[in-house]
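All protein chains but one are shown at their positions in the complex.
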Amino acid sequence: MIIKRNDLKRLVEDLIGQGKRVIAPIMRMGLVEYGEIGSFDDITWDYINPRNSFKEFLFPQTEAIARYRIGKKDVELEGVIPELRETIVLGSRPCDAASTASLRSVFTWGAEEDPSRFRDDFYLMREGVTTVMTIACLKGDEDCFCTTVGLTPESPEGSDILLKETVRGNFAVTPVTERGKAFVEEWRDYITDEREDLKEIEYPEVLEGIDTGKIGARLSDVDVFDDPVWQEVARKCIGCGACTFSCPTCHCFDIVDEATGYEGERRKNWDACQFEYFTLHASGHNPRDTQFKRWRNRFLCKFHIYPTKFTSTGCVGCGRCIRVCPVALDIREVMEWLSR
Amino acid sequence: MEEKGWEPRIVAFVCNWCTYAGADLAGTSRLEYRPEVRIIKLPCTGRIDPLFIIKAFEKGADGVLVSGCHPGDCHYTSGNYHARRRWIVFRELLKFAGIDLRRVHFSWVSASEALKWRDLINEVIETVRSAGPFEAYRRLNP
Amino acid sequence: MARIGVFVCQCGNNIASTVDTQKVAEEMKKIPGVVYTQDYKFMCSAVGQELLKKVVKEHRLDGIVVAACSPHMHEKTFRKACEAAGLNPYRCEIANIREQCSWVHHDKTKKTGTLKSTDLTRMTIERLKKNKPLKTINIPLKKKALVIGGGIAGIQAALDIAESGYEVILVEKEPSIGGHMAQLSETFPTMDCSQCILTPKMVELSMHEKVRLLTYSEVEKVEGYIGNFRVQIRKKAKSVIEDLCTGCGECIEKCPFKADSEFEVMKGHKRKVIYVPFPQAVPNIPVIDREHCPKFLKDKCGICAKVCGPKAIDYSQQDEIITEEVGAIVVATGYDLMPVESFGEYGYGRIKDVVSGLYFERLASASGPTGGEIRRPSDGKVPETVVFIQCVGSRDPKRGVPYCSKICCMYSAKHTMLYKHKVHHGQAYVFYMDIRSGGKRYDEFVRRAIEEEGAVYLRGRVSSVYERDGKVIVEGADTLSGTQVEIEADMVVLATAIVPRKGAKELAQRLGISYDTYGFYNESHPKLRPVETNTAGIFLAGTCQGPMDIPDSVAQGSAAASKVISLFSREDLVREPILAEVDERVCNACWDCYYACPYSAIEQHPLKGRDGSIVRWVARVNEGACQGCGVCVAACRSKAIDLKGYTDEQVYAAINALV
Partner (left out) sequence: MDREKKLREKARELLESKEVDLVIGYGWTRYGKRVAPVFITRPEDVDRLIWNPMCVNNLTLYITRKYPDVKAMGRPAVVVKGCDAKTVNVLIQEGQLKREDVVLLGIPCEGVVYRQELYDGEVTKENVSPKCVVCDVKNPPLYDHLIGEKVEEGSGFEGARNIYQEIEELDKKPEGERWAFWMEHFERCIRCYACRQICPLCYCERCIAEKNMPQWIDTSAHGRGNVAWNLKRAMDLAGRCVFCGECERACPVNIPLNLINQKLSMVVEESFNHRPGYESEGHPPLIVYSLEDREDFIR
């Protein structure tokens, strides 16, 4: 199935016309990032991977989860139902799409086997109205390493629909999920059954020195946890949240209350394990009291905790943490060390 | 911009020794002035942090007044000089950020300047009113 | 949750006429944590206070807000009542709904006043919720005083303190105490001889068992705070061993070298290089002027050592630094006279017979260089006509100082009398701007000079003074008659302005006290705290504070002394707990607070590990020195410091309750 560029434009304009939220790569402040578009022409096509992942449209950086009023005797609580708009993410990348499974794993942890366990409805409700239309990458940049973590520039995981660019500049359409199939059905008029040759997809080089299986195994070793090399690799880490906030799979959040007068909101905000106060206990004790411990945790989370607890991967190889790091801390260097 | 029946809300951060006493004197002298000001008393203008002003705007103030002892009169010798320096910079920062300076006022009012206090408050309220409700800041709320 | 009681005072009709106090009370009842509200006619009355106490107990309240008059009126009253009811006084706050609401908003419908009172009271309630119970603090006290300056003000202060049984250290820069008063001839308005009334006091002081006199000494460094100052005093080398010197004067007698006398003012008047400033000096111990003594300049002479019987001369003596701990400091450093060379029209420095007022004092003094005879400097002739010019530098914002030097009117009148008493046929003229003679028997004194002693007073300024045929010609205006006058005088005396002591600002900085634009030291309040400075424990006496005459200086000396004595009469110092407090866990030791504090109340404190090594430094507040201004809190970027009683939480809570 092919959707011609022009028809894709019609499709997008129609979706917007229906009041749906279309998220696509746009150019803002010199950066390509995912954002809501007002028209098809807002879309930037010249990009490897936007600076943000589209996770913020499923799991916003800040959102109200309850409102309260401090009353005379009690605090009156009122739940918040997020304002839901049907959302189409157009132009996500296979790595980002694959990350939704990772997010879902956390936000529904154990709930499938045991329904009494907690499910994060805020995430699930948003996911339930979101259609992910991925466009396979034609090439990566030097920081892309999806192939090293078991994905490819055309992996369908996590996408509802996978688009691949044809030599004529149109897109081959592959519905992946039921939702994707339904979407394609709904908009069948815009899609033809023609065939076109696909543009060649250039895979990022698989880094030979890295073996994720080996990394997982080595991280189970307590001695590795205490290896002084951690200090060495993370010494330059400045402890900002740039990597975690750019990462499509990082999911940690904090809960804060913000009140004016006697009324307030309870908000759920992204949090970063790289922040010094992330693990600060009320007692004053901080189990991760220096930066290398926090960085080590982040690495462990991706390559040990995730694979141990979930079937999904903690790292999709999008390379954002490498691109965004102000001190060029390259996660691949550590992966390589642990693959030895 | 201006809503009907809208009156500005102004927070005044004042020092205990001069301006607060000056405002008291305005009271004992039964001077009348506009009521839209809420005073928060501090020991000295040197205690006043720019964060107070930001927070006041966050909490719905349309204008802010900061007032203390005249130079040389500070009960604590130099608190107002320290304050003056901070205000020079902070005011420029607010201006650069695009905040209408009709909303931010600084003054020296001594314990004897009840008349000045009255006129000042009326004038500040009038100026803030001319700037309208601080909707731009309110829109920052989620 | 808190258990707060709110009382809304009607203040008779003062509040109730424009505020519906009952409605305010009802509104407050809706606020979380408020368990009791009431409005009442007069909260400050005995009945009102009893009511407050009763309610606190009955309702087991943990906080009280009284919406009433200004906290400056009755905060203490209500806090005391709370304390009596067993509540921490700092858990009581006042919402000012009278001075800042009912009295300034005259809306008779009560709408405005009620609304604003509701807001103000709510803000106060929210602030109160964050009030921590505070305790007054006690600070130990060193009952020993330091007096800086041995003029009449300092002498008086030191004597009064010593008489009360407390130890006093008096530091004087010159080799002798006495100050300017020792230079004067007679004093207005009684015309007693200055030396005659001063000298006994000087002697009394030097003999007092509670007084330690450090002459030829200067205060170098002051640390600490009220009750606990640490002072470093530089005792300059006198080159004479005080314990050995008998004051016989043999060394002075035999010394072959001379230098200009500071005491005699007069140009060209010399004293010896080893000297006492004046014959009645206390202590009567000479010092060697090392800047002029050839022994020190070229290692020649040494006669004084040879002639000294008790072998008290010590050329190798070094300056000595003495450290003293004192509980209070009286600053009485006096004044200087404005140099008048810049006032060219008066010819000072150019014309020999134009002299300063202080010079005339020395001329008229029985112990002065002329033995009290009025003789002009140029040729030693007795002047037949003398012109006195007032306000030389004073009240002259352009070239001099804008203030009035206060004593010149009086001493010029005195000068005319002294002159007339000594030169009966002489004629005195006085050019003046206004006669300022407020003070007991002062105006009578001036009238006497004019009416009985025949001094001619001319209201107007002098335009030029020049020499002609051995006379000094004074041209000026007589604005009362509207004519220009020219007086052929033999001598002209200038009443020069009083200015702060050279080095006054530097000393103030060392002491941590403030000064005005001229350099006179600031009193804490010009009317109600006239001898206190804003630095607790440091007091002022005499002309270091501004121009004043001898009676005022003495009164101030006594006043400062009484402040010291009342301070020392306590076992220890009790302080209001409005103090800064450092959260040492998060202090960065950037020292912003340390440098910003007007009271040097921040100390740099090392936190040590178990092995005694310094782990890191933190700021710590000296509770004795902290005055609770909060400058440090605003200076602290990370808010590692807070001000008890005005904490960030309290301020935040008040702002947050705006709506």
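Order of writing sets the labels: A, B and C. Residues in every chain begin at 1.
We take it that a residue touches a chain if its C-beta (ideal position, glycine included) is under 8 Å from a C-beta of that chain, and two chains touch if they have at least 3 such contacts.
These numbers come from a predicted model, not from an experiment.
Counted over the whole complex, the shown chains touched by the missing one are A, B, C. Looking at A:Arg51, A:Arg179 or A:Lys199, the residue that reaches the missing chain in the full complex is A:Arg51.
Only one residue in the set A:Gly150, A:Gly239 or A:Gly261 touches the chain that does not appear here, and it is A:Gly239.
In the full complex, chain C touches the hidden chain at residues 517, 585-592, 595-596, 617, 635, 637-640, 648-649, 652-653.
The missing chain lies against chain A, touching residues 28-31, 51, 61-62, 142-143, 207, 231-232, 235-236, 238-242, 244-246, 254, 256, 258, 267, 269-270, 272, 275-277, 290-292, 322-324, 326-330, 332-333, 336.
In the full complex, chain B touches the hidden chain at residues 50-51, 54-55, 58, 71, 78, 81-82, 84-101, 105-108, 120, 136-137, 139-142.
Quick note on the criterion: only the chains that are shown with their structure count from here on.
The chain occupying the central position, as judged from C-alpha centroids, is B. Comparing chain pairs B-C and A-C, the larger number of C-beta contacts belongs to B-C.
If each chain is reduced to the centroid of its CA atoms, chain A and chain B end up 46 Å from each other.
Averaging C-alpha coordinates per chain places the centre of chain B 33 Å away from that of chain C. For this pair, chain A with chain C, the centres built from the Cα atoms lie 70 Å apart. Those residues of chain A in touch with two or more other chains are numbered 260-261. For chain C, residues that reach two or more other chains under the stated contact definition are 656, 658-659.
Within the complex formed with chain A, the chain B residues making contact are 58-60, 142.
By the touch criterion stated above, chain C contacts chain B in their complex at residues 70-72, 96, 98-101, 103-107, 112-113, 115-116, 119-120, 123, 513-514, 516-517, 522, 534-535, 578, 596, 598-599, 627-631, 633-635, 643, 646, 648, 651-652, 654-656, 658-659. The residues of chain A lying in touch with chain B in their complex are 62, 64, 260-261, 265, 267.
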